[in-house]
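Here the structure is laid out as structure tokens; the discussion comes afterwards.
Only one protein chain is missing; all other protein chains are in place.
Labels run A and B following the written order; every chain starts at residue 1.
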Amino acid sequence: MSTKTDKIDRLAELTAQSETSTGSSLWVEAMRRLRASKMAVIGGCIIGMFVILAVLGPWVAPYDPTAQLWRGEVRTNQGIFIGMRGENWFGLDHLARDQFSRILVGARQTLLVGIVSTLLGLAIGALIGTVSGAAATLGGKVGGRIDSVIMRFIDMMLALPSLLLAVSIAAMLGQSITTVMIAVGVVQIPIFARLLRGSMLAQGGSDYVLATRALGVRRRRIVLAHIVPNSLSPVIVQTTLSLATAIIEAAALSYLGLGNPDAAVPEWGVMLAQSQKYFDQAPMLAVYPALGIIITALGFTLLGEAMREALDPKLRS
Amino acid sequence: MSLLELSDVQVHFPIKKGVFFDRTVGHVYAVDGVSLSVEAGQTYGLVGESGCGKTTLGRAILRLVDITNGEVVFDGTDLAKLPPEEMRRQRSRLQMVFQDPLGSLDPRQNIESTLAEGMEAHGIGADKAERRERILRILDKVGLPENSLSRYPHEFSGGQRQRIGIARALALEPDVIICDEPVSALDVSIQAQVVNLLEELQEELGLTYVVIAHDLAVVRHISDVIGVMYLGSLVEEAPSDALYAEPKHPYTRALMSAVPIPDPSVEDDRERILLQGDLPSPSSPPTGCRFHTRCPWKQDTLCDTERPVLTDLGDGHKVACHYAAEIAAGTVVRAGEAADEDDAKEGREPASVVAP
Partner (left out) sequence: MALLSVDELSITFTGRGRRDIKAVSGVSFDVDQGQVVGLVGESGCGKSVTSLALMGLLPDRGVRLGGRAEFDGGDLLTMSQSRLRDLRGSQIAMIFQDPLSSLNPVVPIGVQVTEILSRHRGLKGAAARKEAAHLLDRVGIPDPTRRLKEYPHQLSGGMRQRALIAMAVACAPRLLIADEPTTALDVTIQAQILELLKELVDEEGTALLMITHDLGVVAGLCDEVNVLYAGKVVESAGRRALFEAPTHPYAHGLLGSIPRLDAPRGEPLKPIRGSINDRIDWADGCAFAPRCDSYTLECLSGAVELTEPREPAHHVRCVNPVLPAADVVGADVADADVADAADAAGADVADAADVASESPVAAAKKTEAPS
């Protein structure tokens, strides 16, 4: 008897190191990989800082960003600007306002435009993509037609240069921050729609969808509970990357003068636009908002790339 | 009356071309007129090589692909003509096990949800607790531990995943399970576990199987009746032992002789019938007998002009060959034998085949 238990104990001892898995879903595993990625951590930190700035900006800003507190010190017509100094870390802008405070407060506008426009593009794009993808995968002949029509329309949107589309939308709706958000958002719609549809099409042809159909599960449930969740990974990644481009595009539109007409409210793109007149005398005025835009865009891009790696099924070990 | 009766089932996939409006330029004749019947409690094995239409036929029985023509009568109802919602309800009685155990499971669904899904769709089990109880019983039956419930497909080994696939099919208490290559994605030592499990379940639950596989040895082991498919149609059908003892169709003979047997003394003395060339394209199948382009016994008459029908030669041994009786009697011989060419050369004789 003793040999038997000894034997089993010994085997237990030797096989003990094999790790036990306890029901972690793919999302949980992706999060674990994300946390382990340096790129994600750096990107996350940048975005975190950016978000804190956007929320707390007005309170931590040392001065009122709209007040021309040092009027008289800056003489644009004589080319006299104030650069970095003790009381104004980033110097003064062309209207003698504290540049540092303006950058801090401007973060909020920029983030708002980025998030709202991306969410707009995502929501409408995902809706169109889902309808189109569902129609194409499980809609039969009629579905195929519906899908074709939707996709040709989306192709048309894609064929227009995005900035041109944004400029024309902005021109139609007039000059305002809402215009910028809508313009940037609309440009994102075809990207999300195509991406989700393509992803759904790939999932729709997979064995597990066939298996679910064989179970006799209703089509609506197959689409919503299986195809869509499995198609989301690339969309999530794209959302992060889109935030970066949205911020840049919003800045570009503001730069072109299509943004907020109230010049008093600081916004990085507007600041960049206004600084160009004085670029040869005070280049730093352009550098600060430009850096802000670049760094936040970089943050979102880094996070997006890290998420792509974390979610990519091919990298799953 | 058989539980499942197929008569002249055809599945043709249109080949489409066009920029704006798709235009049908041809068809792939994936399944081209198959009739067979499966008795309750039996295992019907479908063998054939890739492209012979066996998988499509399996899916056509469940109407997972559109049936172009023909009848699939299950328990008195023609499934081919059922409206979609009624077909959906019938699916609880006909289930399927897939080849790729990982691919056929939703990676984002845990095992409990995977197994409960079919029950929910068919209103089996009053509430979650009752369904869970049933699921636990099934898991036990297929040899998976209770703690599988909250785990995800990627956390299991290949053999276990296939057990999950089988459990999912069993959850609906079906009458018929269509097993499409149930073991070919598994390691050899695991294959036997799954084959035995399928056999045990059949005995215990009185299931009817249609097993689709390319591995003749597996099919012969598990099936009562075997149908051999070539290019969309059945060329031979016979009870398992009879088919092995006396294959009558030239294709079956060639197929059988090509299956390696893990025994050197058998291997060394076996006569190999090497087929020439490759499978013709199912979009433009040869005229007459589909196999005549590769058949070592091809004759000058009938073979390339008339399509042979599956005829019963007695004892349920059906063959679709004009010269089956003559070949069996030895009055019609292989081209190689007659000309006494050396075997080696035969293998690389030009293929007079392949679609133009």
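Just so it is clear, a residue touches a chain if its C-beta (ideal position, glycine included) is under 8 Å from a C-beta of that chain, and two chains touch if they have at least 3 such contacts.
Here the structure is a predicted model, which means the values were calculated and not measured.
J.: Have a look at B:Leu136, B:Ala217 or B:Ala335 and name the one touching the chain we're not showing.
T.: B:Ala217
J.: Out of B:Gln10, B:Thr55 or B:Gln191, point to the residue that touches the absent chain in the complete complex.
T.: The one listed residue touching the chain not shown is B:Gln191.
J.: For a quick check of understanding: of B:Leu3, B:Ile138 or B:Leu279, which residue touches the chain that isn't displayed?
T.: B:Leu279
J.: Using the touch definition up top, pick the residue from B:Thr24, B:Ser157 or B:Thr305 that touches the left-out chain.
T.: Counting the whole complex, the residue in contact with the absent chain is B:Ser157.
J.: So which bits of subunit B touch the chain we can't see?
T.: The missing chain touches subunit B at positions 49-50, 143-145, 147-148, 155-160, 163, 187-193, 195-196, 199, 214, 216-218, 220-222, 240-241, 244, 254-268, 270, 272, 274-275, 277-279, 344, 347-351, 354.
J.: Which residue numbers on subunit A touch the omitted chain?
T.: Counting only subunit A, the missing chain is touched by 1, 3-8, 10-12, 14-15, 18-22.
By our rule, only the chains that are shown with their structure count from here on.
J.: Using mean CA coordinates as chain centres, what's the subunit A-subunit B distance in Å?
T.: 49
J.: Residue numbers of subunit A touching subunit B in their complex, please.
T.: 21-27, 206-208, 210-218, 221, 226, 229-230, 313, 316
J.: So in the complex, which bits of subunit B are touching subunit A?
T.: That would be residues 59, 62, 64, 88-92, 95-96, 98-100, 103-110, 117-118, 121-122, 147, 149-152, 154-155, 165, 168, 172 of subunit B.
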